[in-house]
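My structure is below; once you've seen it, I'll send some questions.
Here the complex is missing a single protein chain, while all its other protein chains stay put.
When the chains are written out, they are named A and B in that same order, and each has its own residue count from 1.
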Amino acid sequence: MSERQVASIDEEIEPAPTGFLRRYVFSHDHKVIGRQFLFLGLGFLAVGGLMAMLIRWQLARPGAPVPVVGKLLFGPSGGVISPVAYTALFTMHGTIMIFFAVTPILIGGFGNFCLPLLIGARDMAFPRLNMASFWTMFAATAVLTASFFVPLGPPEAGWTAYATLSTAIGAPGPGQTLWVVAIYLNGASSVMGAVNYITTVLRLRAPGMTYTRMPLTVWGFFLTSILNALFVPVLAAAMVLLLFDRLLGTQFFIAGSTPGAGGDPILYQHLFWLFGHPEVYILILPAWGIVGDLLSFFARKPAFGYRVTVGALCGVVLLSTVVYGHHMFTTGMSPLLGESFMLLTMIISVPTALIVLSWLGTLWRGAIRFPTPMLFCLGLVFTFGVGGLTGLYLADITADLYLHDTYFVVGHFHLIMAAALLMSLFAATYFWFPKMFGRMMSEGLGKLHFWLTFVPLNLVFFGMLAIGYEGMERRLYDPSVFDFLKPLLPLNRAISHAAYLLGAAQLVFVLNFFWSLARGPRAAANPWQVGTLEWSVASPPPHHNFDRIPIVVRGPHELGHPAARPLGRDWLSQTELVDETPPAAAPSPETA
Amino acid sequence: MTAVPAAARRREVDAQVGLVIFLGATAMLFAALLLAYAIVRAQAPAWPPAGAPPFPRGAAAVNTFALVAASIALRRGRPGLALGLGAAFLAAQGLLWQHLVAIHLGPTAGALGEVFFALSVLHAAHVLGGLVALAWAGARRRRLLTLYWDFVLAIWIVVYLAVCVL
Partner (left out) sequence: MHLVLPRDASLDGHLVDGAIGYLTLTTGVVFALALAFLLAALLFHRARAGRTWGQHTHGNRTRDRVLMFTVALVMFVAIDVTLALRATRDLEGRFWRYPDADPAALRVEVTARQWAWTFRTAGPDGRFGTPDDVVTLNELDVPVGRPVYLKLRSRDVVHSLYLPSFRIKIDAIPGMTTRAWFQATEKGRSEIGCAQHCGVNHYKMRGLLVARDGADYRDWLARAETDSRLRYDPAGPTAIGGWDWETGQ
């Protein structure tokens, strides 16, 4: 294997900034910016989650006043969620969860914090751009929040904002316009981050950190950033044209009974889903990377099929660009186009299967331990497995004719988005909390959090698969309008109860998080006993990360390595120089 | 802080890499807009749309020269002049938009007008960004800025050819 030597630049270490503003508010330090994104994202995760609770309340008890907060939030309708409020709720729930929770937590938060440390760099390639990226995201949240307080209220066109519902025809107020601006700013923040992450991975890897020695987490963030850089601008194009339609009287998307309206609402769908499908992979790629690494760490053996996994990740990235039409099977597109999208969507299941198989291969013949981060990783393997399989139903056009826009779709994407991503962000938090904050989180509370989350979560989203199978459409304020859906009320109610449990369980996490922040036991440099570079520095790392830029000599998953035995442990770090000549006997699981 | 000369060189290459990625992202923005244009045009019963006045190609072409001159000025080490020429381009675009609205080729006057408007406004926004960059770092980052201005010029030529000529 050839070793590509990245230029070894050991620069003079910059002095750490002083002053509250420079250190905690307007910091260039990727670690601070990562924490800022993390807190912003967690805050919005809570807001989005509360919105979900309200949605479930309405579906469990249509027309009943919301207890406790009902009068406050829905005063004009006597504490009852009105149809208008309901449409705003599901619109903002989706928008917030995708753009303002998962993106800032996983990509902005963990991406920022971990990436330079994992590749042996002192910071990102463009620290000031990094800071700008956070404040742009912050500005986006301000604009989005403002949309709640304008005449005619918040946007109500769903997070997908299809035209013509999102144009002046369906959404005359400024709320939808503010939404478009917020999404645009959010996208700008993502593109800034993407430029930074890609340049950092290309240029700032420590000497000896070849592409095949990068942790899978780095691959996840790297590939996500490539998709971000290429496809968020497509969303920007859709948003720009929508803004022009709304504000300047153009008619890109406007058709119907308006005189002379020669636009095409389907043009919006093409542009939106050209972005939208890569977007779901943008969200899941970091999770796949993180899980690939963590399963190895806690099974105490190398990741199975690293190169096949990386190849599969790249395959998914490539294929994700040409499958978007499966969101549009009911729009009457030509048979050839529809069947092509169906086939391409199905082909994506091959690399996806390889990724899941590599996870199973990593676990097999390991010496598996089950601390909290591992439980959440296993939870992801389960929920992503199911969620991924349910995608096949929707790839098949015949089945999609019935399942499109039902709760089956909602169950499918929530199993992947809410479940798998939630699992991954909790796994990441429990795993890197010691490094970020210098303290350990409580294992007991962590395990409790896992079980109280994992069980209800599956009940909720399997339940949605069930009611979707029985035909319930999405985005219905009151399903009992339909006779064929009346029998689903008990199931809807059960789903809601499980959802309340899921929501309440997160209080365990909040408690654990803040208590540990204040009073958790101090963390050692390497509490998980693994060899990636971030664990070779103190917890939390000093401002400049590494006293000396490390020189990498092996991959990130050298666990169970026989050469570590004389050192009294079962792992080798990426930098230590050891005699690695294999012993005479074949390696097999045995006592240390 | 004194940086080792190799570090400064590294940073410059980093900046170039970063700029190339950003230009890739921007190219995707314009590619998406051009795709929208292609779809609008393919679905229109006739192109140019029936009743649309002829597009003032000459006027639009003249503006191109300002942009070309700006790129040349930048290469010759005259960022101040480049800034002036870039501003002149924007002013000229503004006049062009006014003229287009007057002759019923504005954004609300049908498919051709709205397509040109959307593409040229987005392009102008990037020219404006380039002007800000020139004002901030004109002398120091000549190589980077030259790349950026060449890109902005290339986008304009593509837009012009796609919408006004073909």
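Points worth noting:
Methods note: a contact is a pair of C-beta atoms (placed from the backbone, for glycine too) under 8 Å apart; a residue touches a chain by one contact, two chains touch by 3 or more.
Here the structure is a predicted model, which is why all the values come from computation and not from measurement.
Every visible chain touched by the undisplayed chain in the complete complex is listed here: A. Here the missing chain is touched by one residue of A:249, A:438 or A:471, and it is A:471. Contact with the chain not shown here comes from a single listed residue; of A:21, A:401, A:507 or A:567, that residue is A:401. Here one chain is not drawn; of A:378, A:410 or A:452, the residue touching it is A:378. Within the entire complex, the positions of chain A that touch the omitted partner chain are 83-84, 87, 156-158, 162-165, 169-170, 254-257, 261-266, 299-308, 330-332, 335, 338-339, 342-343, 346-347, 349-351, 353-354, 356-358, 360-370, 378, 381-382, 385-386, 389-390, 392-393, 395-399, 401-406, 466, 469-471, 473-479, 481-484, 491, 557, 559-562, 570, 587-592.
What we mean here is this: only the chains that are shown with their structure count from here on.
Annotation: 34 Å between the Cα-based centres of chain A and chain B. Chain B contributes residues 1-4, 6-7, 10, 13-15, 17-18, 21-22, 24-26, 28-29, 31-33, 35-36, 39-40, 43-44, 107-108, 110-111, 114, 117-118, 122 to its touches with chain A in the complex.
Those residues of chain A lying in contact with chain B across their complex are 7, 9, 11-12, 14-15, 125-126, 129, 191, 194-196, 198-199, 202-204, 229-234, 236-238, 240-241, 244, 248-252, 260, 262-264, 267, 270-271, 274.
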